[in-house]
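Taking it in order: structure first as structure tokens, then the write-up.
Left out: one protein chain. Kept in place: all the others.
Labels run A, B and C following the written order; every chain starts at residue 1.
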Amino acid sequence: MERTESTQDTTAFNMPDWMQIQFADQKREFNKRPTKIGRRSLSRSISQSSTDSYSSDSSDDETSPRDKQQKNSKGSSDFCVKNIKQAEFGRREIEIAEQEMPALMALRKRAQGEKPLAGAKIVGCTHITAQTAVLIETLGALGAQCRWAACNIYSTLNEVAAALAENGVAVFSWKGESEDDFWWCIDRCVNVEGWQPNMILDDGGDLTHWIYKKYPNMFKKIKGIVEESVTGVHRLYQLSKAGKLCVPAMNVNDSVTKQKFDNLYCCRESILDGLKRTTDMMFGGKQVVVCGYGEVGKGCCAALKAMGSIVYVTEIDPICALQACMDGFRLVKLNEVIRQVDIVITCTGNKNVVTREHLDRMKNGCIVCNMGHSNTEIDVASLRTPELTWERVRSQVDHVIWPDGKRMVLLAEGRLLNLSCSTVPTFVLSITATTQALALIELYNAPEGRYKQDVYLLPKKMDEYVASLHLPTFDAHLTELSDEQAKYLGLNKNGPFKPNYYRY
Amino acid sequence: MERTESTQDTTAFNMPDWMQIQFADQKREFNKRPTKIGRRSLSRSISQSSTDSYSSDSSDDETSPRDKQQKNSKGSSDFCVKNIKQAEFGRREIEIAEQEMPALMALRKRAQGEKPLAGAKIVGCTHITAQTAVLIETLGALGAQCRWAACNIYSTLNEVAAALAENGVAVFSWKGESEDDFWWCIDRCVNVEGWQPNMILDDGGDLTHWIYKKYPNMFKKIKGIVEESVTGVHRLYQLSKAGKLCVPAMNVNDSVTKQKFDNLYCCRESILDGLKRTTDMMFGGKQVVVCGYGEVGKGCCAALKAMGSIVYVTEIDPICALQACMDGFRLVKLNEVIRQVDIVITCTGNKNVVTREHLDRMKNGCIVCNMGHSNTEIDVASLRTPELTWERVRSQVDHVIWPDGKRMVLLAEGRLLNLSCSTVPTFVLSITATTQALALIELYNAPEGRYKQDVYLLPKKMDEYVASLHLPTFDAHLTELSDEQAKYLGLNKNGPFKPNYYRY
Amino acid sequence: MERTESTQDTTAFNMPDWMQIQFADQKREFNKRPTKIGRRSLSRSISQSSTDSYSSDSSDDETSPRDKQQKNSKGSSDFCVKNIKQAEFGRREIEIAEQEMPALMALRKRAQGEKPLAGAKIVGCTHITAQTAVLIETLGALGAQCRWAACNIYSTLNEVAAALAENGVAVFSWKGESEDDFWWCIDRCVNVEGWQPNMILDDGGDLTHWIYKKYPNMFKKIKGIVEESVTGVHRLYQLSKAGKLCVPAMNVNDSVTKQKFDNLYCCRESILDGLKRTTDMMFGGKQVVVCGYGEVGKGCCAALKAMGSIVYVTEIDPICALQACMDGFRLVKLNEVIRQVDIVITCTGNKNVVTREHLDRMKNGCIVCNMGHSNTEIDVASLRTPELTWERVRSQVDHVIWPDGKRMVLLAEGRLLNLSCSTVPTFVLSITATTQALALIELYNAPEGRYKQDVYLLPKKMDEYVASLHLPTFDAHLTELSDEQAKYLGLNKNGPFKPNYYRY
Partner (left out) sequence: MERTESTQDTTAFNMPDWMQIQFADQKREFNKRPTKIGRRSLSRSISQSSTDSYSSDSSDDETSPRDKQQKNSKGSSDFCVKNIKQAEFGRREIEIAEQEMPALMALRKRAQGEKPLAGAKIVGCTHITAQTAVLIETLGALGAQCRWAACNIYSTLNEVAAALAENGVAVFSWKGESEDDFWWCIDRCVNVEGWQPNMILDDGGDLTHWIYKKYPNMFKKIKGIVEESVTGVHRLYQLSKAGKLCVPAMNVNDSVTKQKFDNLYCCRESILDGLKRTTDMMFGGKQVVVCGYGEVGKGCCAALKAMGSIVYVTEIDPICALQACMDGFRLVKLNEVIRQVDIVITCTGNKNVVTREHLDRMKNGCIVCNMGHSNTEIDVASLRTPELTWERVRSQVDHVIWPDGKRMVLLAEGRLLNLSCSTVPTFVLSITATTQALALIELYNAPEGRYKQDVYLLPKKMDEYVASLHLPTFDAHLTELSDEQAKYLGLNKNGPFKPNYYRY
């Protein structure tokens, strides 16, 4: 894993002009926004949930999209979505999301002249939402041809997929795919006559896995893989260790902005949101144990402490443990507090952190949820025994009832609370999408030899660039180094500003 | 207003044995809870929203309840609810609420022997929810006969009303009453042959107003009024000033526990909840102005600051203003920051705090909401002009669009965000309900002369008792004064522990 | 005690023009300050400790001031101080303090025309510091004649006393008085031929006590007492209860600004300061128990929690206890945590809160200190037994050593940590001094009958006025009610803005 940071010579690395951090202009542009933008200037992210009320998803149409004949208004049928007629509603969702993703829109504008992705043939596999649509259409605006599938059988917003299809993107995806549908969609993206991808954008590694398995020869033309998820990155490192990685890969998951913003800041808010929406509980005075004090755990702990909860932490890593101590949390083993806590939250990325033994000892009414990784942290399987009764009390909320009447409140059946029971702010999705776009541009344009068949982190300068694109949202004014100061610090005035090992 | 605290001689005031603060026993009882409680031991408040999914409210039945003939299983028809058949589901909701209101249940148990409300004939007018049902049935368990109407035409949970009716309470209330229905229901509670109320429990003052207007003679037999709302209390003080208050009244709204817990602690949580549920926005980095730094404003500011927002405060009162300064908020006039903020929150109890002029100057996407009092704080009426377009983007969320395309996001049309867009934790409702029950007991049992025709605050000792009943929820262990210490401080070991003017 | 708030009719109460809250002018004045002020415009409070380095206090002069013949430059010898020659240095200290007390200086300026204390003969007994000197000279500027003694035998700053004497104030006070000196000084203030006080400003009640005992007839001419301390106020209420209070008294201690600012905000800072200066300890991760959750306890808890300590709270009052819970502190009995905590802090106002039994069970290195009241809270006397060794390790820090080697770290021998081991910010002293001045003005000018022989709180309008005088320091801009709003709220636009029972 240690190779990740080493091979890049970031000082030698030059970003094109349009990619310079802008110290002065940003503000000017931003200030103009309120008065300038036209009719569609929307505000906060409403795409995700508003969908429920306004879209006609629960249509009576039970035909599988694979069995339908659909054409978009330009006559193309190179796509497979639920219902192409939903395109207009989907377009509105995308337009709303565009307002919330100023960084990606700025990128479109700045890089449009250069078309840095001209010639790129990108095959992508991600959640299909309004925000990804903005990303996909940005890639198009920068010159790329895209074919796209969903990385999850449930997460596609059908009307957004329809809008993409209407706009000429070859999208194969709908909500409620079967396992077979899932792989069929991926295959339809890759296996096309007269078109071969030269870039991969993956979220979870399934697309990469499929090409490895079915079309290994494609990698000859592929310039690189951009991968977002923990799981996908893990697979890439394993391939790399085994010497089987045949193209450079960019680990977007561990970029600074992703780690700190998506995990720390986003979870600080979504833990409260997820708990409130599911249980309406009051946080003040509640005793909570948070398992794991990584970025996610730090976010959860900070939020709950601020709301007046009493928070205990468990950790396996002595450094994170010492941080928890200094941040004012008692570091305990789970079984020391399991009888007394009102809430148990897992954020470890580990498995079986909360065991049946722990669950047996919890007090009546204890809430158990997972903010960590997939659905392994709580041993939910161990609760599927005959002596326990499950009672669904509302969407995503189960009561598991012991023979003596004790009830444990399980949220989202142990799956990720923040994905299942709260929404992800568009702002965070914007950071991730911008990072993905830049990673694609970098890998596609990198001179021969800059990247080998290895897993890389995004060059720091690009990470900084992503951050700078998001500052105007906060009316934040960056200070520019004077020549004298830059020299004193031995830095380029445009960054990168920190050594690679800097921890933020 | 100054008479409020003056007439009570709290040291002379003796509470019955069952009302003593328990230092030792509480813990024992509490520790037994987890293992002891039976099958229905539920956890967090799920009554309010779970209702939506499970109840069959949106029934096809369009007949007005006033035109229906309904009988409960015991043959009584002295009630008027939407559908008596929903009683079973409503009972389940009430049972769930009982689990969340341990203080009221403890009160039932402790006072049941004495029946301190034996002979009480209480007419009530409140929201009709599972939590009020627990209160009403507690009053019954303590010996009272109750007749009940709703204080709001929308807020009745029909199945809860049905369960109360089935259980013999004379309840007149349904969701979606007309104005005429509203007064008809109240009248049906009061105007009964052979039954005349001797106690009033009111929320908003409408019931009191009705009796004043229609049946002034009833006050001869009424021992007192217990009023919860700001508005109702205000009316009572005006009556008192005008010399027209003809019975003692208890101002429950200004009791310590109500003020600090309902306003400060509850709003600290509900501001986040309300904003998230309606807008999915991210709090970090947002600029917010909070108008008013009373308890509600303090709660909103603390929560948003903790989530990483930058908060400005406006105030008219120099003392609250200085508190805002010391708590780390810039004190500004609204027009100083109106152009730059992302969110405007009103918590003043005043009117026209946010004017059309302010609204015109806000930036694109600014969110405006009210946490204060009724719907007067934001001048919403001023936005109903032809040049502005209103667009409902989701439930409780409107975009108001200026001719230049600027959008302002208005939540709950300027009504209370925390009532409209978030839920109130049962714990807070428990505090209020317990206070109401004790106020009724006190007024009903007070010896001749303790209370005159004036407005009173709950005796501090009872306020302390309410608080003590809620400590076991937090496994909190109160320290008891030694005899020597009590003597040193000049206090009774069972309280009251503070002078009346103490501010907490 | 309940009479305190009752008799005032604040709405009828009219403040003179110069005492109106200024909404607009304040800002202008403040903004001019930086450039306008002259040479001596100093910044932060440096009087207290800078004294140590620059004054020649530890002079070789061992003669008692009572045996010296001293004259000021105008030839007067109606004073008794350590050394009149230190006047110049003292004057510089006073000038520095003036810069930090803008409210008092503003009062001087605004009220100077009216001389609201013309004819007042004030006898005072307080700590003699630069800040009190600013108060005393303000009283003089407003028309009063003052005679002054110290309320504490150690706290006098000799050079400040000298400066006052040089400026014509009849001051009798020096650092290191004997008990006999103490009463002699007080007597010299009161017992003068041809001068009889008509106002008393007391801090601790000793002056009041002396007059009661020795010169009861003086009360015939005395218009009122202003008392600042808890102890002094307690004595006054006892006199009042016993029917022995023969003049109106103003309880300055319980005014809002005093309670919230002096106790909550000041202690929030001084607990950290006191602990750091004495022990250099790190707060992060430390386990702390705070006894008492009144304003002082709230301040201590908030500060330590913010610095990463884990804080437990003990309480006797269920309401404060419930607040501690909602603020995120575990409520325990002292003996539940005494073995594990690193720091014990008392803030109760009670006695023997920490007993020898507790002290015996503390762990090695535990720090024990008192932020509460006098020196009764920790049973220090119980540690004066032969088996325990005391070792003074630095000023105000003792190690008490058990036979097994365990060391307990006792700060300030159990006296007030914030007085002994940290400094009080001038800002807080400014609030108190301004309140005292206004209380004197009010009592002196009140029409016959407004105040009876009872103990009163400062009228709220004056409390608000004190606060308003301190807002410019923070560049804080108060919002003014519109006529329409004032009418809607039933308030006068200049206050008072809250009912008397409002808790802030």
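As a convention for this text, contacts are C-beta pairs under 8 Å (C-beta built on N, C-alpha and C of every residue); 3 or more make two chains touch, one makes a residue touch a chain.
None of the values given here were measured: they were computed from a predicted structure.
**Student:** For the full complex, which residue in A:320, A:397 or A:416 touches the chain that was left out?
**Tutor:** If we include the chain that is not displayed, A:320 is the one touching it.
**Student:** Pick out which of C:314, C:348 or C:422 touches the chain that's been left out of the picture.
**Tutor:** Of these options, the touching residue for the absent chain is C:422.
**Student:** Specify the residue from the set B:143, B:308 or B:499 that touches the hidden chain.
**Tutor:** For the chain that is not drawn, the touching residue is B:308.
**Student:** If you put the missing chain back, which residues of subunit C would it touch?
**Tutor:** So the residues of subunit C touching the unseen chain are 33-35, 37-46, 48-50, 53-54, 99, 265-266, 268-269, 272-273, 276-277, 279-287, 303, 306-308, 340, 363-367, 393-395, 397, 399, 401, 404-407, 409, 422-423, 425-428, 473-476.
**Student:** For subunit B, which residues lie in contact with the unshown chain of the complex?
**Tutor:** Counting only subunit B, the missing chain is touched by 284-285, 305, 307-310, 325-330.
**Student:** Please give every residue of subunit A in contact with the chain that is not shown.
**Tutor:** 1-6, 8-10, 21, 254, 256-257, 259-261, 265, 314-326, 330-334, 336, 349-353, 376, 457, 463-465, 467-468, 470-471, 474, 476-482, 484-485, 488-489, 495, 497-501, 503-504
Please note the rule applied: only the chains that are shown with their structure count from here on.
**Student:** Report the most central chain, judged by the distance from each chain's C-alpha mean to the global C-alpha mean.
**Tutor:** Answer for the innermost chain: B.
**Student:** List the centre-to-centre spacing of subunit A and subunit B in whole Å, with centres computed as mean CA coordinates.
**Tutor:** For subunit A versus subunit B, the centre distance works out to 40 Å.
**Student:** In angstrom, rounded to a whole number, how far apart do the mean CA points of subunit A and subunit C lie?
**Tutor:** 56
**Student:** Give the residues of subunit C that touch two or more other chains, as numbers and ranges in rising order.
**Tutor:** 325-326, 330
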